[in-house]
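In this view, the complex is presented without one of its protein chains, the others remaining in place.
In order of appearance the chains are A and B, and numbering begins at 1 in each one.
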Amino acid sequence: MNTNILQVKDPILSIENLSVAYDKNVAVKDVSVGIKKNNVTAIMGPSGCGKSTLLRALNRLHELYENIHTTGTVTLNGEDIFKMSPIKLRRKTGMVFQRPNPFPTMSIYDNVIAGYKLNGISQKKQERDEIVERSLRDVALWDEVKDSLTKKGTFLSGGQQQRLCIARALAFNPEIILLDEPTSALDPVATSKIEDLLITLKETYTIIMVTHNMSQAARISDYSLFMYLGELVEYGKTKNMFTNPQDRRTEEYLTGKFG
Amino acid sequence: MKVVSEIDNINSRIRKDRVFLGLVVLFSVITVSPIILIISKLIEKGYKQLSFGFLIEKTPDTMQAMAAIANNELIPGGIVNGILGTVLMVVLASVFAIPVGIITGVYLYENQEKWMANLTRSISDILQGVPSIVLGLISYLWVVKHVTNGFSAMAGSFALGIMMLPMIVRSTEETLKMIPQTLKEAGLALGIPYWRVLFGILIPTGFSGLMTGILLAVSRVIGETAPLMLTALGSSVINTNIAKPTSAIPLLIWEFYNDPNMVDMIWSSSLLLMIIVLAFNLTAKQVAANRK
Partner (left out) sequence: MNSDKITKIVLFSVSFIILIIAGGMVFSLVGGAIPSFKTFGLGFITSSQWDPTDGRENYGALPFIAGTLITSFAALIISFPLSFATSLFLGEYYRNTRVAKILGTMVDLLAGIPSIVYGLWGFYILRPFLIGLGFENQGFGVFTASIVLAIMIIPYATSLSNEIISMVPNDLKEAAYSLGSTRYEVIRYVTVPAARSGIFAGYILAFGRALGETMAVTMLIGNANRIPDSLFSTGNTMASVIANQFGEADGLKLSSLIAIGLLLFVITGIVNGIGKMIIKKMN
């Protein structure tokens, strides 16, 4: 057993021997790791190391593409995610993408409630209003948009759009929120707003975030994964990893030797 | 949330998803089935008649056809007058439409957003949407009435030419737009005059794109019938005088269709027309594919 990889007790999400291949190219190699509840876990590594691929596997997004093959097991609260319906899994794991992508044909209101609409779940208007308000408050967007809920989501600024997308993911009360470099397309002010938000959100949700920005990982994550060439190199408390990296490659990455 | 009903909901949604995919595939197959139905019908009914003689003999008259049918023989003769007429008119149309179309396309490419270019582009687009029968009318009013003083190959090819023109303009502009700007600049930087850059660099680079556009335009007009009815009219003899009425393969099909004795000739003529059109069409696709 690799001693550089922290063993987590009672993980909410447990990944075992997960591998993902695009056609014949293995992008994620035999990753085993447990994710702790109500924490922010950052996935770091140089570009092309497979960090986004790993994250997307947790939402089974790879199944949308015929040339991508996933092996291994992942359990969420003890339940095998590859054995449940992807619809159910995806509701339990909210996903936020690199570039803000509100649905361009829907209003702000409809974007937040999109998960319900797309899943064909009908509710009373009052219930819907509550969900929209709660989700938008959760992402600190309510005060900014409460008077323009019927406007298209695409009219918002980039940072606001990204918070709207987080609200969209929160509306379903997921257990885990997966974020794929959520601030890479945003300016520093918008970035810091999202970072503050994630720190608040971890009280309710478990957060897994891919980032190529080391200082961001240092600022907001509790645990960090370092990946290199598809392999999980090191996993541990963020504080420990940044002050005392165990693996030479982690150290070189953190000190800026490559990346 | 109600967990029990949710499972049902998921199953019914997945069912809906599958049914929808099934419908998409089914309707797509129905969409393309006519091409198979039509071509197989043409082959089935037309192949017997399709011989070398069919390509080099003139159309028979009704009497000859009647006699052949009475004796249970194949109708004699061929459609060489139509084949040559089609070739003559398409070549004439191309001689007009290809240079004018390419030069206009170059002009549009050079003057992207100038108002005159915008106007020309819009007019070209409008022209592309004009029904071919209206183009036939115009050619009748201009060429038949005032140039050749009667139905003629020239009138037919003029109608086909204005049909080809906007297609070539558009494909030329689109092709040139895809050539990297730096190529042109590199040529100009060497001090080469613009027209040489144009003919020596740009057009050769985009050659296959231009070729695709031309082949597609030709394949569109070869099968045109309506405008030729108003202009070239048709002829039972081989005609090489561009000021005289001329036949064409689609015109002959129309004549055969209207003559109960000639019905058998319809299928072989249509099969031949279809083969020619498809050959141009598929060659165009191949040229475009090789480019990528």
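Definition applied: a residue touches a chain if its C-beta (ideal position, glycine included) is under 8 Å from a C-beta of that chain, and two chains touch if they have at least 3 such contacts.
Predicted, not measured: the structure shown is a model, and the values here were computed from it.
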{"item": "Residue in contact with the excluded chain [from B:Thr59, B:Asn81, B:Ser94 or B:Ser124]", "value": "B:Ser124"}
{"item": "Selected residue (touches chain absent from view) among B:Val169, B:Ile203 or B:Ala232", "value": "B:Val169"}
{"item": "Absent-chain contact - pick from B:Val90, B:Leu176, B:Leu210 or B:Met229", "value": "B:Met229"}
{"item": "Absent-chain interface as seen on subunit B, which is shown", "value": "13-14, 16-17, 20-21, 23-28, 30-32, 34-38, 41-42, 99-100, 103-104, 106-108, 110, 116, 119-120, 123-127, 129-134, 137-138, 140-142, 162, 165-166, 169, 193-195, 198, 219-220, 222-226, 229-230, 250, 253-254, 257, 266, 270, 273-274, 277-278, 281, 285"}
{"item": "Interface with the undisplayed chain - residues on subunit A", "value": "59, 61, 64, 86-91, 93-95, 97-99, 101, 103-106, 114-115, 117-120, 165, 168-169, 172, 178"}
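Please note the rule applied: only the chains that are shown with their structure count from here on.
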{"item": "Rounded Å distance, subunit A centre to subunit B centre (Cα mean)", "value": "53"}
{"item": "List of subunit A residues in touch with subunit B within their complex", "value": "85, 87-88, 119-121"}
{"item": "Subunit A partner contacts - residues on subunit B that touch it in the complex", "value": "1, 9-10, 13-14"}
